[in-house]
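With one protein chain held back, the other chains of the complex are shown just where they sit.
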Amino acid sequence: MIVVMKVGSSQSEIDGVINRIKELNLGIHLSQGEEHTIIGVLGQTFPELQDMLRLLPNVEDVIPIGKPYKLASKEFHPQNTIVTVKDVVIGGDEIVVMAGPCAVENEDQLLSTAREVQAAGANILRGGAFKPSTSPYSFRGLGLEGLKMLAKAREETGMPVITEVMTPGDVDVVASYADILQVGARNMQNFFLLDEVGKIKKPVMLKRGLSSTIQEWLLAAEYILSQGNEQLILCERGIRTFETATRNTMDISAIPIIKLQSHLPIIADPSHATGQWNLVSPVALASIAAGADGLMIEVHPDPNSALKDGAQSLTFDNFQHLMTSLKPIAQAIGRKLSSGGI
Amino acid sequence: MIVVMKVGSSQSEIDGVINRIKELNLGIHLSQGEEHTIIGVLGQTFPELQDMLRLLPNVEDVIPIGKPYKLASKEFHPQNTIVTVKDVVIGGDEIVVMAGPCAVENEDQLLSTAREVQAAGANILRGGAFKPSTSPYSFRGLGLEGLKMLAKAREETGMPVITEVMTPGDVDVVASYADILQVGARNMQNFFLLDEVGKIKKPVMLKRGLSSTIQEWLLAAEYILSQGNEQLILCERGIRTFETATRNTMDISAIPIIKLQSHLPIIADPSHATGQWNLVSPVALASIAAGADGLMIEVHPDPNSALKDGAQSLTFDNFQHLMTSLKPIAQAIGRKLSSGGI
Amino acid sequence: MIVVMKVGSSQSEIDGVINRIKELNLGIHLSQGEEHTIIGVLGQTFPELQDMLRLLPNVEDVIPIGKPYKLASKEFHPQNTIVTVKDVVIGGDEIVVMAGPCAVENEDQLLSTAREVQAAGANILRGGAFKPSTSPYSFRGLGLEGLKMLAKAREETGMPVITEVMTPGDVDVVASYADILQVGARNMQNFFLLDEVGKIKKPVMLKRGLSSTIQEWLLAAEYILSQGNEQLILCERGIRTFETATRNTMDISAIPIIKLQSHLPIIADPSHATGQWNLVSPVALASIAAGADGLMIEVHPDPNSALKDGAQSLTFDNFQHLMTSLKPIAQAIGRKLSSGGI
Partner (left out) sequence: MIVVMKVGSSQSEIDGVINRIKELNLGIHLSQGEEHTIIGVLGQTFPELQDMLRLLPNVEDVIPIGKPYKLASKEFHPQNTIVTVKDVVIGGDEIVVMAGPCAVENEDQLLSTAREVQAAGANILRGGAFKPSTSPYSFRGLGLEGLKMLAKAREETGMPVITEVMTPGDVDVVASYADILQVGARNMQNFFLLDEVGKIKKPVMLKRGLSSTIQEWLLAAEYILSQGNEQLILCERGIRTFETATRNTMDISAIPIIKLQSHLPIIADPSHATGQWNLVSPVALASIAAGADGLMIEVHPDPNSALKDGAQSLTFDNFQHLMTSLKPIAQAIGRKLSSGGI
């Protein structure tokens, strides 16, 4: 951490900062610039220190040095994390595709979708049993019944399933049915939930919050990692900006940034990022070209009767087209699609 | 809801939309413009309908009419809600001030602050026992011990206390100690938590999410109201924007908008909105001038040793100055400060 | 400027940075932290240096120290700037009100508005002759004819006039009619225009860009100041955020921040910030409570027939109400309204 004193600070103000640092058993390194005196803090600092020092008289700024997360950083963990779910490997050479309906609506809808996406090459079945919903008057999911349908679809197809858990009290029950637990965008800073999914022995996929910086996202990942769960996957799903032509704005640069700063695998979700089915394929291809380890795609047998997010769901045909377009893109960057159902 | 067809839509495409609407037992009203055919949907619509219709061939846009919330709206509930906590009235003529430390650190810190803010005219004591924290390595609050200290401070001063509840499982215990339960910005769309605080018989204060629109905020309020809890207070605490000079950007216009669109009282939190103690007073005065029903202010006996948010905390002296400046502003807009401790 | 090396940088990488700095005739100050080596740059740095050093091997970050502007900063110019236009003083104890139609439409409209706002206490007449317009099919102003009408209104009322200049080639002609030249939000980074208004001998009001940080705004001010024009006024008019309930989001905190960081007077424009007439008054009062030196308000004899921005224009009655409400707010913060036309 570095303390920048205002121009014209007196010796006693500078000493005030130095003494405060020393009281906390930290060392200092003094540097006199043309205009500003700068005091480097030596030793193990902590997040609150920034505020503590900023308040001292004539301090202009206090600048933290280094990243505030360690377990999630590539610097301290150079080897890439690979998460294995049954025979699906996430974060390796192969591109993984998670597909399925936004919400589990009934057995037929789920099973028919599972079979179709598997046939088209998807590796993991997605489907929401507990659904976050902006309005209390919207469909909120089938809950436990939905979890059971997911388990049944897994039995019938052999595909691992991923589904969202929304509250700490549900972690155990969701973990008993699902192969991967998803923490949704609105819960990225639900810290008790992060603690709980950090304690289980199953993989977790952590979506980026709608207005979270990449640093906050990696700090949320740090919560899970610091509880001991290292089977962690990140998912970029768009951020909130002023643009209203799309539901969110896919932050495509977040993909290579995560690859540079972290060892965790990263999945892209073009369905939520765009909110519009005819933008899903181009943004999916772009995400793989940018280096994502996989995709999460919403597919529905009949999007215009979907109970949730129909506008962003692909039909079976459109999903198959996407998978066909995806193959040469994966090859172009030296990767391939995971074998899938064919 | 209104469906706008693309220029040059065929009769069979228009019929496709009409038939879908009729299948759902809704009526239609057809209007032929210069370029666009427009189909009004008559009857009780539902949120998912917008997506369902948008996907039909040659539909350009589907526009919802009216507000998606009812219980929170002024249109359907013209009389202003007044929340009474002991002898403090929130949403009436008097301006209410909630003050205290960001986090409860120990009995001395809490009690000395409670006494000082009460002497300066605050009506309600704030203090966090459960603290959301971006980093897992930061202070996360004293938990149950903190709640007990708050209860003790109430006993000694007679001030009602407000504190945050972060997870559905904690609602009962927090409600057994606190007079008002706060739902924090990061939990504004923690829908299970909204359900639970909607079931209790105590007042709730719902902070606006960092990237939530006013409409989403009122829909979150609708969750609580629809569970039967009408003792609800809103709190504007700043939104996330590109500007980095402040921690968040206080959305000052949100205050008169809430007054126009809703009957719920609204409190402003300039401490979190700015993140900087020397901006708190001007933004506090501005909030009251804009029509807020009260303030929530962070005060600490010694901000530069605070375990949490010291940079935005006022000293006792600064808080007293703020209260002194506030009085004539309240009078200027025809209101007054609630009597407080003096 | 401070260079932070990555953890585990080699001596030769550190030397690479040091040598590059010395090549540029700057000094260095080396500091070895627990994890990071830090190199302070001593001497007169320049904006491009940050990029130059960031690219050297194993540099993690390069952090500028101090503000990039000097002429606009309070640090180097502690005395507040006061701009005097005829007998109106901007930036002193009195609150100044600029009012008038968004666009000059015809002589009657302008003159009747001028007389009414003057009677209600406004000090300066605003009116657009050259109008920026998002669509090429919208009204773009009367141009030179509009300037002449403004000059005539000044003659008849004695009020100084402010109007926008949109392009460097028009600076002279606008300056020959107007008392204050306004640089609009969309032109805040029209650098050639900033140069030209920096060369004239008339006051300039610089509006903040829709997506400009406060630092960028002060750098734009620096352009004007560095050409020698010190009669400069800033104007906060809202920034672009994700919220769609208002046209822009008034950044109320920008007002006290400008007061802390700069010596320049600051005006608030609640008409453009909100885009909605019934939000103008509360946001105007809030701006004065937050410390603004004045207001810019759109007023129209008949807003629902206005050629431009009718939705945000006050009627004469509403403007008079605003002025009546403003007086006690100004007094509450120890200021008063400038005498005005009464």
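By written order: A, B and C. Residues from 1 in each chain.
Methods note: a residue touches a chain if its C-beta (ideal position, glycine included) is under 8 Å from a C-beta of that chain, and two chains touch if they have at least 3 such contacts.
For clarity, every value in this text was computed on a predicted model and none was experimentally measured.
Among A:112, A:246 or A:320, the one in contact with the hidden chain is A:246. Only one of C:73, C:190, C:262 or C:325 touches the chain withheld from this view, namely C:190.
Which of C:65, C:153 or C:166 touches the hidden chain is settled by the complete complex: it is C:166. Seen across the whole complex, the unshown chain contacts chain A at 211, 213-215, 239, 241-246, 249-257, 260, 273-274, 278-279, 282-283, 285-291, 325, 328-329, 331-333. Where chain C meets the omitted chain, the residues involved are 20, 46-48, 50-56, 68-69, 132-140, 166-169, 186-187, 189-193, 210-211, 216, 219, 222-223, 226, 240, 277, 303-311.
Not every partner is drawn; the one left out touches chain B at residues 2, 4, 6-7, 29, 31-36, 38, 40, 42-44, 60-61, 63, 65-66, 75-76, 240-242, 244.
One rule holds in what follows: only the chains that are shown with their structure count from here on.
Nearest to the common centre of all protein CA atoms is the CA centroid of chain B. Between the Cα centres of chain A and chain C there is a gap of 38 Å.
Centre-to-centre separation between chain A and chain B, using Cα means, comes to 26 Å.
If you average the CA atoms of chain B and of chain C, the two centres end up 31 Å from each other. Shown for chain A are the residues in touch with two or more other chains, namely 240.
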